[in-house]
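A single protein chain has been omitted from the complex, and every remaining protein chain is retained in its original position.
Note that the chains take the letters A and B in the order they are written out, and that residue 1 is the start of every chain.
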Amino acid sequence: MRKKEKMRLERGVREKSTVKYFAIIFLLLLLVMGMVLPQGARSLVIHVMIFCILAMGYDISLGFTNQCSLGHSVFFGIGAYGAVLSILHLHIGFLPSLFFSLLGGFILGTLTGFISVRLSEAYFVIVTAIFFGVFHLLAMDMTWLTGGDDGLSVNLQTLSVGGISISLYDQRVNYYFVLVFLILSYLALDRIIRSPMGKIFVSIRENEKRVQFLGYNVYRYKLIAFIVSGVFSALSGGLYGLTLRYGSADFFSFHWSIMPVVWCLIGGLGTLAGPWIGVVIMSLFQYYVSAWWTYYLILFGIIILLILRISRKGILGYVLSRRLS
Amino acid sequence: MPEIVSTVLFLFINGLIWGLIVALIALGLTLIFGVMGIVNMAHGDIYMAGAVLSFYVVGMFGNFWLSLILVPVIVILFAAPLERLVLRPYEGYHSTSMIATVGISFIIQQIALGIYGGIPKKISNPWPMSFNFLGVDYPGYRFLVAFISILILAGLWLFLYRTSYGILVRASMQDREMASAMGIDVNKILITTFVLGCVLAAVGGVLAAPIYQVFYLMGHDVILLSFIVVIIGGLGSLKGTLIAALALCSIEGVMASFLSPVQAKAAIFIIMIVVLMRRPRGLFAE
Partner (left out) sequence: MASNHPLLETVSVTMRFGGLTALDQVSYSIHEGDVRGIIGPNGAGKTTLFNVITGELKPTSGKIFLRGEEITHLPPHLICQKGLSRTFQLTLIFPEMTVYDSIWVGVNSRAKKPWNPVLVAHRVSDLSQKTQEICHLVGLEEKMDELVCNLSYGDQKILEMAMALSTQPSVLLLDEPTQGVSPKETDHIIQVIERLSKNMTIILIEHSMDVVLRLCHRITVLSEGRVVAEGSPNEISKNEEVQRIYLGEVS
């Protein structure tokens, strides 16, 4: 019995292990790159790391419980403003400000989830899109709070830990600060996915009705997944606000709702680290192509259509299904 | 008549007329979803395309009313192949079709930006008459908009409820597999429905163009409003969409008298949440 169990453990993990190796290599690369990259490139990579957290957070919703939300910009924005506003008004340091990002993500995730998660698929995707629209309008309008799309700038305090001063104004410190959160987020989410709760998420994605008839309150688990997704998305927003030292109503724009979807579709739904590939590809794409053609968004639209044409589960889904059959 | 009442009445009627335009657009959205299972995120951009096209028709021929004929024709020429060649694989897949139509939305927006430009422009009032009603001057063009919208709605009703083809469209809304099993040419119904939905949105854009400025991003506000309308009314319910559109736009119009536009929009949003908590499928869902 024990030998078989070991065999089964190994085999069950093998398919996922490709992604895991990729994740470890990617993170190690990031560790090294932080020291050697020139300043411009390092800045780009910091943004990539932040987006990787956002992509992972979104994957929990879409890739692991099949909840295609178009409202995640709400979490990203609230995360950024949680950090920025708490620093501005409460005069706290940058590290505690992230607590407010997470809190904002949790509260909004619970409220939005409570209203949306129980809805059918079409209603869910539309209502989350409505949340994006309304929050974006409100953020642009309430300039006394948000600064509108001009935004609010903040000055960050220097953190002193045992004689060492940590200041995010040093780009290298900023880089490793974000990397630490990326690694922690990955470890936490990976643990959740491998836990009983994670297995329930996956089974909900595979066949929701069946899970109901196995004795689970499916709505409750979908809600938990949605909230977890919101919290990590808010974390990425907070890190973004800290990195830019700035918060703007633009952080609530549609760009932040649709990009996670595209990252996950390119990189692979339900793989956690797969979407990082999507982040890298799309970041490079935007960086180079937008400089070359003003109307590069047309290409972006075509890319979306092409990916979905190949497979509704994204590129990796297509690749995996070819290998499995 | 006291001024406050006439102001509110003015805003109410304005809202109602805007509600007629929104009804056209939202009905297109509901039809497309009901028959094809597609959540059309590009619907607002088709409305914008209608407005932009009417701008060019006015520029080229000097006649605004011509666009009511030309724009639908142009839309049919583009919408039919769009459905057949691009959208067909996503039909029935609610989330996937939403993302796919986001892609289409970007493409339409950028083309409009490239050709029409990023500056909002106005179309001159095609009927600069005004009527005095209960002590307030109403722009004549808006009454014409109401009249035309009601005509279109009546025509739509006749089509869907009194012609055999229209009844087939409604049957497909109820149950597509059954319709197909009964030998109905589903292919034709899908193209017809999509084209019809797009024409409704585009005509809405044409009618709205002289009232509001023509701007390549004007679809955003409209799609948000249409989504709220359809959620409250019930996705796939024609009656619900119509009632929700008229009710919400008139309410929003009245609220704009003492709230800012964004606050009025937020109030409508709250109404939607309240409705959803009691009726997760909208007020008139089947």
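Everything that follows uses one rule, which is that contacts are C-beta pairs under 8 Å (C-beta built on N, C-alpha and C of every residue); 3 or more make two chains touch, one makes a residue touch a chain.
This structure is a prediction, so every number in the text was calculated from the model and none was measured.
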- request: Mind giving the shown chains that are in contact with the missing chain?
  value: A
- prompt: Which of A:18, A:120, A:153 or A:195 touches the chain that is not shown?
  reply: A:195
Identified contact with the non-displayed chain, of A:117, A:218 or A:305: A:218
Task: Just the residue numbers, please: which parts of chain A touch the chain that's not shown?
output: 1, 4-5, 7-9, 11-12, 191-192, 194-200, 202-203, 206-207, 209-218, 221, 224, 324-325
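Please note the rule applied: only the chains that are shown with their structure count from here on.
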- line: So, in whole Å, the Cα centroid of chain A is separated from that of chain B by 34
Field: Residue ranges of chain B touching chain A (in the complex, touch as defined)
entry: 33, 39, 41, 86, 89-90, 93-96, 98-100, 102-107, 109-111, 113-114, 220, 223-224, 227-228, 230-231, 235, 260, 262-263, 265-266, 269, 272-273, 276-277, 280-281
Message: Applying the document's contact rule, which stretches of chain A touch chain B when the two form their complex?
response: 68, 70, 115, 118-123, 125-127, 129-130, 133-134, 137-138, 140-141, 258, 261, 265, 295, 297-298, 300-305, 308-309, 312
